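Excluded from the complex is one protein chain; the other protein chains are retained at their positions.
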Amino acid sequence: MGFLELVNFYIIPGIVLGSIYALGAVGITLIFAILRYAHLAHGDLATLGAFVAFAVVTGIGVSPYAALPVAIVATALVAVGIDKVFYEHLRERPKIITVIASLGIALMVRAVVQVIWGVDSESYVRGISRPDVYFGLRIRDREIYTVLAMLALVGALYVFLSRSKWGKAMRAMSDNPNLALLSGIDNKTVIVLTWVIAGGLCAAAGVFLGINTELKSMMGWQMLLPMFAAAILGGVGRVEGAVLGGLIVGLAEELSVLILPSEYKAATAFVILLFMLLVRPTGILRGKVL
Amino acid sequence: MLELNQLVMDFSGFRAVNGCSFKVDEGTITALIGPNGAGKTTLFNMIAGALKPTSGTITFQGGDITGLPSNELFSKGLVRTFQIPHEFHRLTALENLMMVAPNQPGEALLSNWLSWGRVKAVEKDVEAKAEETLEFLGLTQVAHERAGNLSGGQKKLLELGRTMMTDAKLVLLDEPAAGVNRTLLRKLEEKIEILNKERGYTFILIEHDMEMIEKLCDPVVCMAEGRVLIEGSFQTVRSDPQVLEAYLGETVGAEA
Amino acid sequence: MSTLLSMEDLTGGYGEADILRSVSLHVDDREIVVIVGPNGAGKSTAMKAVFGLLKVRGGRTVFDGDDITGWSPNKIVQRGICYVPQVDNIFREMSIQENLEMGAFLKKGDLSAAYDRVYELFPDLKERRRTLAGSLSGGQRQMVAMGRALMLDPKLLLLDEPTAGLSPRYMEQIFQISRDVRDTGVAILLVEQHAKQALAFADRGYVLAAGQNRHEGTGADLLANREIAEMFLGG
Amino acid sequence: SVPAKADVKIGLIGGVSGPIAAMAPAMISAAELAISQVNAQGGMMDGEQLVGVVGDSQCNPQGGTDAATKAVNIEGVVGMVGPHCSGAVLAASASVTVPAGIVMVTPSGTSPEITNIEDNDLVFRTVPSDDYQGRALARTLIEQGYGKVAVAYINNDYGTGLAQAFRAEFEAQGGEIAGFAAHEEGKASYRSNLADLASGGANTLVLFDYGDGTGLTMLRQALENGFFETFIGGDGMKSNAPINELGAENLSTFFASAPVGEASNSLETFNAAFTEAGGDPDAIFVTTAYDAAFMLALALEKAGGDKEGVSAALREISNGEGEPILPGEWAKAKELIAAGTAIDYKGAAGDHNFDENGDVPGTFAFFKVGNDGFEVVTQMK
Partner (left out) sequence: MEFIGLVNYALFMGIFIAIYALLALGLNIQWGFAGLFNAGIAGFFAVGAYTSAIITSAAADGRIGGFELPFLVGWAGAMVAAGLIAWPIGKICLRFRSDYLAIATIGVAEIIRLVIKSEEALTNSARGITGLPRPFGDLPYVESQAAFLLLMIAILFVAYLLVERQFNSPWGRMMRAIRDNELAARAMGKDVEYRRLQAFIFGAALMGLGGALFAHFNRSITPEAIDPMVATFLVWIMLILGGAGNNRGAILGAAVVWIIWSVSEIATDQLPHEYAVKAKYIRLFLIGLLLQLVLRFRPEGLLPEPLRGDQGASRREPKSSARV
């Protein structure tokens, strides 16, 4: 197999897929670190975001990129709302309770999507788009946008978290919520901020998945496990780790076909994860030990 | 009984213990004092098997115990308390003590079926002993409270209580007095003395309470910056100018 | 001298059972008040009650003219009370410097003067300010916790056993700092097991036992009371 | 006044939620089309209404047995269309319908294992076992001159069954399989799978998957990246989704096989009726679902609404002898049954002459994408 072929059919798809995983994994890792639970409704929220954008695309006939901000804002609001209505009163309880609650939310969000938009596959744009060839590299515009958007969104988040006061406050909250409260940090604001970020990024993951493939009511749920693998792989609580983890999982899934029977593609993320946990239990970048 | 030989502990570049050696004789109560961050707790962690020394060796009753896991050390008769209480927070205070008792037949899966009678008999003894200990520590009213709900001082007492549940040879106490009411502390001192004299326990005691050290300990080892600064009787150590400077400060020193 | 904080007949606990039973105490401006008592007496609980961290079933807390019962903790901090809890009082996964920064979360503007002050008090911290607080020794953590509270120039400082685990030298120093801080106009309410030393430097003291007020008086008075000394102060 | 007559209930058990959520609704509405035709043309027996009770089998045995139990015991159905997924069929028949003596006709449980159920002649299917279709397709491809193909199949009983039967027959007929790989559903990218399959040098990809699921994703990615020239699907791929999403103009080299009746106007009749009812006649398994419901109704009519005789009646109404009945001809069939004349149902998906195991051999056609959807290229044997 030639080098170009490797890049075109394994590396580039891997990076695009990885970028989508990364967008979801960043939210998962933040919720993990700050609120301290595994949020199992993350995938279905991504589905919701994708379908909100779909509604905008079909409703007013704009391109999915123009619909992206709407989806981000809407999903962020939904995430904040879900937290207020369902998770807030479980805050003082063992975290496992919220994990289970989020499973229920996953079912509810999916049901809403299925009732409103039905269960058929949809796409933002009908027809197919063939890639452009740059120096033998076959790349589509939408792939470039996916990767760039991921880098821009996550980059902005990274700067926000490390520079701004609220970014630090989020870390403090994740560290010792009681003491954060006693330091005058308004935990409610921090939590809202977390959900806005996680919900927004999650919608972006959904929309880009939809742009690159189709929209299905189960699309998010099916992405959940690889996104979790990516978050853990990168080190819990590490935004740049989640990106790295996402890219690794994406690439590994695509490359796995070269060595494993393809029915085991879905297992690659976990094989890597198990291996990494064995040699480096804190993730690639040192994450929190929960 | 215990011999530390050139122990070194590095934490990713930071050397917390830097070539520490001393011996502890059987039947003594050795004090380990030193400024905050001197490496005392780290030393305990190495002796008790919670940390693996970067280099150096530890011998206990003639055998090399360097790097052995703490559960094995426990069965050799080495018990420790934690400076920051490590209670089992969802167990009751009573259970916290009962679980410490060594060699309980009921801890093997099968014996709960094959020899339930014996399990129950042993359990009764253990419970009696735990209740006695709680009584002594003034914790009887909270015996059935979840340990996580105890006050800061009560948790420290529970730490100490655990060491009384076993037939230990060497007991490592990490600041048992911090946060403990002084009236109760005087009682504890008596108890430690009794355990030492009558039951033959050997103690190493990290403490910042000079009254307690003066009353109980000989010899006193003073650490600073990961090394042994000076070793000797309480009076010698206390009047050492370096110790005064680094550790005791003016007022306490002036009393001497 | 006017009353800064007053707790009036406060009753409440963590669950059903009352831990505090009609506890009353007050702190005046520029006063150092110490609470002593046996383990489990409810001293820490009394402090948490100021911050509304337990279910209050009776009584109220007034601070500087406002009834703060039921306020959210961050509002109370804004109002001018800083609190150093007895346990779990640092951000383990943040560096020393960041711990201090979080202490000053509500403060706007330049923090360098505040940092300098804390590092001056605890030079040990200065050289390791990039170290994660969770890897510090017991005493060092206590220093960080104290430093965090000092970042904000409060009107009232609540300290729960600030000297536990500190070397004699630092213990001295904490008391000294407390006096200095008081002299800059801050009132201090603290819980201490080093009761003799504490009562010796405090203006007033309370003895709490089994969730109730037992004695109250100036430090010297309490120290002079034989019964108190025997029962609570270690003879 | 006429005494109120009890309704006759049949269960429509399918994977409404869960992995085949996208396929189940069309199958259920096809079955409901049959029910509404029955009711519009005089109902059952003495004018009783036929009622379809929808149950969610979630495409797993847990859900399948649960839904079947409720249908049988709470709703009191006397026959059942479904479940849709083979695992649910196996479990629900063993623990519910066979012990309860209820006839089950699955429109889409294609696993060869269903053939072997010890069912007291109570389990039928209107869809051929994957064995048949895979072989038929293999022979057709050889006839059409495809000598070398790569095979991609979804890793479930449907895909595995078809792919293995296809491979056996294709190789036996002298064809060459230049790539044979399963894939998991629901992944976002299959380009590496495609690249790997293409590296075997075949120009034709045989894709056993679902046209509104992963199969669509794979087809899109293959077309966009120029892997393979020709695409052949099984009945799962004969769905409107690829045409809607990718455009018919891009699918000129896309073919699919699907079961059809010998009397091919059966299929047209159904297509017209289903389109009118707002359904998509090219959706997967709608013809089989319709046939299952219609035949169950015929059998119930013949058995007089009693569950005891349904199994025998089901065989009698379609054993190849008697007056032909096409989809939707309920009134006619009812009359003939009343008159005691033998009838033979000629379904949209085949003639459904059940063998001793309750299976149908199936007759298939080979479709291409034309301007108005799928068009028959040739019949398959």
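The chains carry the letters A, B, C and D, assigned in the order they are written, with residues numbered from 1 in each.
Keep in mind that, in the parts below, a residue touches a chain if its C-beta (ideal position, glycine included) is under 8 Å from a C-beta of that chain, and two chains touch if they have at least 3 such contacts.
If you're wondering where the values come from, they're calculated on a predicted model, not measured in any experiment.
From the options D:Val38, D:Val72, D:Leu137 or D:Ala241, the residue with contact to the chain not on display is D:Val72. For the chain missing from the display, the contacting residue among A:Leu4, A:Ile60 or A:Ile100 is A:Ile100, taking the whole complex into account. Across the entire complex, the residue among A:Ala55, A:Val73, A:Leu258 or A:Val271 in touch with the chain not shown is A:Val271.
Touch with the chain omitted from the figure is made, among D:Ala30, D:Ala91, D:Ala136 or D:Ala178, by D:Ala91. Take chain D: the residues that touch the chain left off the picture are 16-19, 24-25, 28-29, 52-56, 58-63, 65-67, 69-70, 72-76, 85-88, 90-91, 94-96, 99-101, 111-113, 116-118, 155-161, 182, 184.
Residues of chain A in contact with the chain left out of this view: 32, 38, 40, 86, 89-90, 92-94, 96-97, 99-101, 103-108, 110-112, 114-115, 225, 228-229, 232, 236, 261, 263-264, 266-267, 269-271, 273-274, 277-278, 281, 289-290.
Although one chain is not displayed, its contacts with chain B can still be listed: residues 48-50, 69-71, 74-75, 79-80, 82, 86-92, 94-96, 98-100, 102, 104-109, 112-113, 116, 119, 123, 126, 143-146, 148-149, 162, 166.
One rule holds for everything that comes next: only the chains that are shown with their structure count from here on.
Under the contact definition stated at the top, no chain borders both chain B and chain C. Common neighbours of chain B and chain D: there are none.
Note: centroid distance chain A to chain D, computed from Cα atoms, is 37 Å. If you sketch which chains touch which, the chains link end to end in a single open path, with no loop closing it. Going by the touch rule set out above, the chain pairs that meet are A-C, A-D, B-C. Residues 51, 53, 72-74, 77-78, 83, 85, 88-94, 98, 101-103, 105-106, 148, 152 of chain C touch chain A in their complex.
Looking at the complex, you find that chain B touches chain C at residues 11, 14, 34-42, 83-84, 138, 142, 149-154, 156-157, 175, 178-186, 208, 210, 246-252. For chain C in complex with chain B, the residues that touch the partner chain are 14, 37-41, 43-45, 86-87, 124, 131, 135-140, 142-143, 160-161, 164-173, 193-196, 230-235.
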